[in-house]
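Quick one: the structure is below, and I'll ask about it shortly.
What follows is an incomplete set of chains from the complex, kept in their original frame.
Order of writing sets the chain letters: A, B and C. Residues in each chain are counted from 1.
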Amino acid sequence: MRARVTVYPRPEILDPQGKAIHQALGRIGIEGVEKVRAGKSFEIDLSHQDPEEATKVLERICQKLLANTVVEDYEVELLPGGAG
Amino acid sequence: MKAGVIVFPGSNCDHDVYHVFRHVLGQEVEFLWHQEEDLASCDLVVLPGGFSYGDYLRSGALAALSPVMAAVQRHAERGGLVLGICNGFQILLEAGLLPGALVPNRSLRFECRDVWLRVERTDLPFTSGYKDRDVVRIPVAHMDGNFQASASTLDDLEDSNQVVFRYVDESGAVSSAANPNGSARNIAGLTNAEGNVLGMMPHPERCVEELLGNTDGLALFSGLIRETVGILQQEVAS
Amino acid sequence: MTPDLVASHGLTEDEYGNLCDLLGREPTFTELGVTSALWSEHCSYKSSKVYLREFPTEGPRVLQGPGENAGVVDVGYGWVAVFKMESHNHPSFIEPYQGAATGVGGILRDVFTMGARPVACMDALRFGAVDAPRMRHLVDGVVRGIGGYGNCVGIPTVGGETGFHPSYNGNILVNAFALGLARKEKIFHARASGAGNPVLYAGSRTGRDGIHGATMASESFDAESEAKRPTVQVGDPFMEKVLIEACLEAMGTDAIVAIQDMGAAGLTSTSFEMAGRGGVGLHLELDRIPLREEGLSPYEIMLSESQERMLLVAKRGREEALFEIFEKWGLEVAQIGSLTETGKAVIHSKGQVVAEIPVGPLTDQAPMYRRPVSVPADLEARQVAPEVPLPENPSQALKDMLCSPELASREWIWRQYDHTVRSNTVVGPGGDAALLRMKGTPQGLALTCDVNPIYCSLDPRRGGAQAVAEAVRNLACVGAEPVGLTDCLNFGNPENPEVSWQFRECVRGISDGCRALEVPVISGNVSFYNENEGQSIYPTPTVAMVGVVPKVENHPSSGFVDPGDRVILLGTDHREFGGAAYLRLLYDLEQGRPPEVDLEREGHLARLLRSGVDQGILKTAHDLSEGGLAVALAEACFSRLRGARLKFSGGVLDLFSESQARAVVGVDGSQVDGFLDLADRFGVPAEDLGEVGGSDLHIETEEASLILDVQELYKEWSTALPRALGM
């Protein structure tokens, strides 16, 4: 089973990287960008076959390691076609 | 007094801290491997700077899961002293021993330079060697030194006087220009409510000898030793 | 083997014929790959060897000259210094971050592989014009890469060089230097010995990274190389850090016979070099090599340049001790073969022998060429002495020069490098030479790297000698006596006779300098084929030098210290403007023969400076280099933001002349007479220029005066580089 975890800085927390990218886009003349948030993405292959069980493990992984919940939010997504 | 310096895979400043205690100040000091589970013999445990586990994922995140961190937690709960410098500070935050988080510098670049710090309180063992509101010059060398926390956490920290060091200019004034990394409220170092755990981004261990051109960090260590020895003597006496 | 396949491996017909003779048959595909790597320019030094022999490589302190992973010199108190410099030019042009990062990783491995703990790095960088395509991206990536790796590994980057010139628009240079310290009796060699001893592999797994990296470094760049590009090597500095700790710990046991990292041409060069040095054979089981992905062929495994990997020969029966240490540090380790008496490298995979090559003959019969040389057709015209215009506004001229990318402060770069970790840095980047203390001794070690490619292009022999002279001078400014030199010789295509000539002349110039100033060459690296679309870079023989300071606490500053200190100019000006920054930066003119290099005078000056430091008389010492006296004086004002009131006996132009063997020093007023006597005794002309003080730099000449507000000038100078780069 394959899953994707996405981690973003919480909205109220400073996101220096997102801001820098936004500014850089302006400098190179790309217009129409209103906001950029910079986060992390993890692709995880699990041996678990059961989506429910997989989700549980992924939750644990996020809480324990992938996200620092003081400043970050996370999202878990099971990828389609990964169920084999 | 006896200090223990934890060695995580990727610690870089372990030898520098060891050098200060052992060779500059003549104290007993030992390295503690990150799998150690018993710190009882140490009065002070230092989490040194460096790039534990490469600082992959987030600075300090992987090291915070080391077996030794449970022991550090117990040591702190017993009232033992814990000092986290740079990566050590990051690990303390990730392990939840101090509140908040350290995110990438405002410049998104590594910053290695001297900064000025104001000592916000001197009633801690860590700062007893300084005078109130002392302004000292200490080097920083980090990529992720930008301290962030929710507004309420920041207010709590201020209200309970947990901010120990703040980035200031040479005259002692807080300003954005004096802030090397964008830390909220110019926070450079903070303590827990009990005052026995200190985390700080700047490196006092790099400025304790005249030969290297700066001794402003020395008072942190010498004060710590004086205090600890004092505490020990009281314990023996009682 | 089709001729095409042979040619695509960079082997000539003759070379291929030799290989067939040596084997007595046609090679297998794996053997072809292995041989092409070993006989590549990068690994075999086939075009450079004949000249490199001219270097003086011996001296009373030299314990290991060229030929090992790094050179070794005795620095006293039972310590030895181990150092080397290496190029990572082509990878850095393709992917600046990873290219530069893995350059640092590779040179660190060369040093700790000898048993030394790395204590300092330097980086010598040459970029194109700041507005050339991709250049900002390249500068940013390279600087981040060097910092990203060095900072993480915890070795301070204490110095370097940075230049900008259109000659590098299509081929930048990234030369990485590392210095390590070891106890004299604890040096390790990469000389395999003892049939039956196991061969161990430790560190990262093998992937498809950089297959053919060595061959690529031996080819020119063009549009096609994009397509041929091997998988980019990605560095893992954390892996390197634990590898350093584990290897140093393992070297503390008596279980290691030989050890070497896997660098260019990976397992191939490491196994053949180790066996070749020891005159033994070996058999390897490729199935036992830890792989990152499945399906690597024997050919790929032998040629992979995956980073952070080591090969060890263990004492038979003692391998367990090594396994334990590597596992403690969380590293993978595997026995992948053993040494034999056959003198052959026999490589097995999936039950078959995929290569069987006699080691000695393959290394001995590596090709060696004395390539045709010819003086560049345009040299004579370029050497014609230039007209030197007087500056309209001398103060403005100085300011413009200082704020050009070429002379602007490099602080934006080195602030991104941890230069104070390990708490040994007495003088970090920003001075003439970096200075480290040696804990537990009164001594210091000084480091510098230098070369002026403009000089080298206008007169390679002089340019080579000048690089050595400048390095010696920079070391002398912190009181250090040179103990050894390493180099990184960056040139264009050696098959071009003009490039070959430049190379030969530069090597001779460096040899001249080294002989006269008594500095042995203890290690080095050659990087050819630095060109883009047929356009060669300027000859760039970067020289890195290490020196010993007997009493480190006496070191002077490169800037003015206290108001009232006297400023003294040492050396003689000959109004020399060939290749000078003044003409280049203000008038876009690169013309004339570079300044004469009088090695005898350089020797006198260096001895005087060292003596002055040793006696504790010098508070300031800063040598004159690019931009001449005016630039040197301005730089001396910057470190403590001091002004100075000076009067100079020459004309305005003399302020910008680049005559060599000169320096400015600062001494306490009470020491002036004594110091002037000392200078006289060492045969160095000296002129008392005036006094430190005030907020302006004020220089009065015979013709006109310069007045500059130091604080203001500093602000411009210190921010000019990031401004020019748009960062």
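Heads up, the rule we're going with is that a residue touches a chain if its C-beta (ideal position, glycine included) is under 8 Å from a C-beta of that chain, and two chains touch if they have at least 3 such contacts.
Quick caveat, the model's predicted, so the values are computed rather than measured.
Trainee: Using the labels on the shown chains, what is the complete copy formula?
Mentor: In total, the complex contains the protein chains as A x2, B x1, C x1.
As a convention for this text, only the chains that are shown with their structure count from here on.
Trainee: Where the centres are mean C-alpha positions, what is the separation of chain A from chain B, in Å?
Mentor: The mean C-alpha positions of chain A and chain B differ by 30 Å.
Trainee: Please tell me the distance, in whole Å, between the geometric centres of chain A and chain C computed from their C-alpha atoms.
Mentor: Centre-to-centre distance between chain A and chain C: 41 Å.
Trainee: Chain B: which residues touch two or more other chains?
Mentor: There are none in chain B.
Trainee: Would you give the residues of chain A that are in contact with at least 2 other chains, written as numbers and ranges?
Mentor: none
Trainee: Can you list the chain A residues touching chain B in their complex?
Mentor: 9, 12-14, 16-17, 20, 64-66, 68, 70-71
Trainee: Okay, in this complex, where on chain C does chain B touch?
Mentor: The touching residues are 144, 147-148, 151-154, 236-239, 241-242, 245, 329-330, 414-423, 425-426, 437, 439, 552-553.
Trainee: Along chain B, where are the residues that touch chain A in the complex?
Mentor: My answer: residues 57-58, 61-62, 65, 93-94, 99-101, 103-106, 108, 146, 148-151, 182, 184.
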